[in-house]
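What follows is a set of notes on a single structure, which appears directly below.
Note that this complex is displayed minus one protein chain, with the remaining chains in position.
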């Protein structure tokens, strides 16, 4: 069940549809860095429900072909510079969504249904640019009642960072239940874990409600401070200074390359010098 | 937030659409007994997803007009005697469902959508007797693909027994997340709690994932051993002997009346003698 | 070391689970109050076969963390390979009836037939699981009927209806039937000791195919019995204390 971080990264195939959470915690930043080192290409990323640092890093490193998300932002650190640059250069295909639609599409996959309805959105230009979304007339309504139908979304690979993992592959994500939905909806789930714990997390009634069962998890890699520079629940806060420094560096291609050399792939960078 | 058990029962109006969990834990047995004492009438019960002791008790006491559920059973203690008797006497209207449909209909209400699709069921006679369910052709499929659509179900009142409650009305139900769905879907939620705890359950990251927020909870009544004779998580096991005794007694109207006199409303029974 | 009926049935179920001709059963779910299917699954697992078991009513280290809807979601996702179902009635087209007998009453009209508990998740599970093993100990014309009065879950579906599988087999206290979904028909596979084609025909309300010579269901081996009585009983004691006490004399 436990493998190395680089072996975990090696399990993400080129071109895979990969879903990941944004910069609000449990962000798989260490895995994103390992994916950059592995030189993965053509990823189709899904923001659950939005995208942040890890996505910008992967875009900047040329790992990403497409992005389906509700927003891309570094939060307090501002816009996501490599995302904006890739968009201006036409290097990525962006599909704009809205947060509850990302959740609903994953929930449809979780429930094994081909589509799911959602209120709202009608009148938004999002709709005009989502040929995969559809508006029907609510068949339960006696009067006209247009409603959005969204297709199910089953990612090839779901990735996130968990606070704990046990030898059964059970991982603890606390109240972040959307990651359980992500795990259920994904064909494969690869997790980094802040720490490895003895025993079975599901045997503890207090912990079990925050656990994603190992049933859904293909492999786990231990990655202490694996969310950094994003914070992890009550373990450590977001490294706001680092994010600001990243945002500054990533404004240019050269600055981003220097960031990669320093923080992501010092060995590779050193070898290339 | 905390009121007496009888005051909690008084908040369930005659004729209300009331949803409750079955005999697998967190069963609101004490509240069911209080509802019998209050003499509530015309309840339309919903089994989430099936029904057991509490439902049989309410049916036997003449509190129930309708029942929408996927099964009614006392488990190891056999069939539900007052349910079967009421059915034979034509005293209740039964709408048969199937477990995942109950969950899906509550999830539709939780998501604020008028309907939700579900796989399976086609070819079952359930469908022929559910004019409120509908089969459409999957609009995302290029070929014929009939699929069931279920209408959302928003109970007037959701009731269950929680292991803990705090002064904010936050209640802890552990891994029984279908009760969170029930709470979210219901217009009003009335909870009995095994124990009252100090502080805020949502402030503890370990407990929070098993909490239903007080946002959804109208009132809580302290009811120690409030699930009895059903068990409560790892607090106490199901009282199998009592359930067997109930099943035996409830085979006849007289036996049921004696059970009520002894276990539900001894004071009322004594006054009537 | 004479096997009990429960042990024979558990071993027969285990062999159906391990049937090499069927798609692999990597993850099996067992519903509530199913001690013999649970024993069969533990036998398979403790024989060294890599299989994940999700036992709905296991109390200790219950595998579910999402509430009672997780089993249905797991199945919907295609993660459950095999499930067990029974029925108050089962017919020759593998339709199962967990609802009741007689005329379906008008809403609120008195109910005249025998009422069963209800469909539970069968209307969903039967269609969304690649393999279902039907299991009902009672083998009588009352249970195995030509046509169920009400269909809780259908044995076969028209081609346009999405379904992942149907009955693989039907095990009773008398025999093993295999189900052929293309013909919507059972064929007798083996009879338990003391039974014959004639005795099975007499006890079965539906018509079925049968080979010229009907083999006897193989008896449990000594190894299987030892596993059942030792490690399997130990795993099951907490969840099924009554069953274990009755079959294996453990408290």
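Chains here go by letter, A, B and C, matching the order in which they are written, and residues are numbered from 1 within each.
One rule holds in what follows: a residue touches a chain if its C-beta (ideal position, glycine included) is under 8 Å from a C-beta of that chain, and two chains touch if they have at least 3 such contacts.
Remember, predicted model here, so these are calculated numbers, not experimental data.
Novice: Among the chains in view, which touch the chain not shown?
Specialist: A, B
Novice: For a quick check of understanding: of A:42, A:79, A:224 or A:266, which residue touches the chain that isn't displayed?
Specialist: The single option touching the absent chain is A:79.
Novice: Thinking of the whole complex, not just what is shown, which of A:88, A:142 or A:198 touches the missing chain?
Specialist: A:88
Novice: With the full complex in mind, choose from A:18, A:121, A:190 or A:217 the residue touching the hidden chain.
Specialist: Among A:18, A:121, A:190 or A:217, only A:121 touches the chain that is not shown.
Novice: Could you list which residues of chain B touch the chain missing from the display?
Specialist: 109-113, 180, 184-185, 200, 202-203, 208-213, 215-216
Novice: Residue by residue, what part of chain A touches the chain that was omitted?
Specialist: Spelled out for chain A, the touching residues are 24, 49-50, 69-73, 75-76, 79-80, 84, 87-90, 92-101, 103, 118-126, 128-129, 143-147, 175-181, 234.
Just so we're on the same page, only the chains that are shown with their structure count from here on.
Novice: What chain lies farthest away from chain A once each centre is taken as the mean of the Cα atoms?
Specialist: Most distant chain from chain A: C.
Novice: Taking each chain's centre as the average of its Cα atoms, which chain lies closest to the overall Cα centroid?
Specialist: That would be chain B.
Novice: Just how far, in Å, is the C-alpha centre of chain C from the one of chain A?
Specialist: Distance between chain centres, rounded to whole Å: 41 Å.
Novice: Using Cα averages as centroids, what's the distance between chain B and chain C in whole Å?
Specialist: Distance between chain centres, rounded to whole Å: 28 Å.
Novice: Two-or-more-chain contact residues of chain C, please, as numbers and ranges.
Specialist: As it turns out, chain C has residues touching two or more other chains at 62, 64-66, 76, 128.
Novice: For chain B, jot down the residues that touch at least 2 other chains.
Specialist: 118-119, 145, 147, 175, 177, 234, in rising order.
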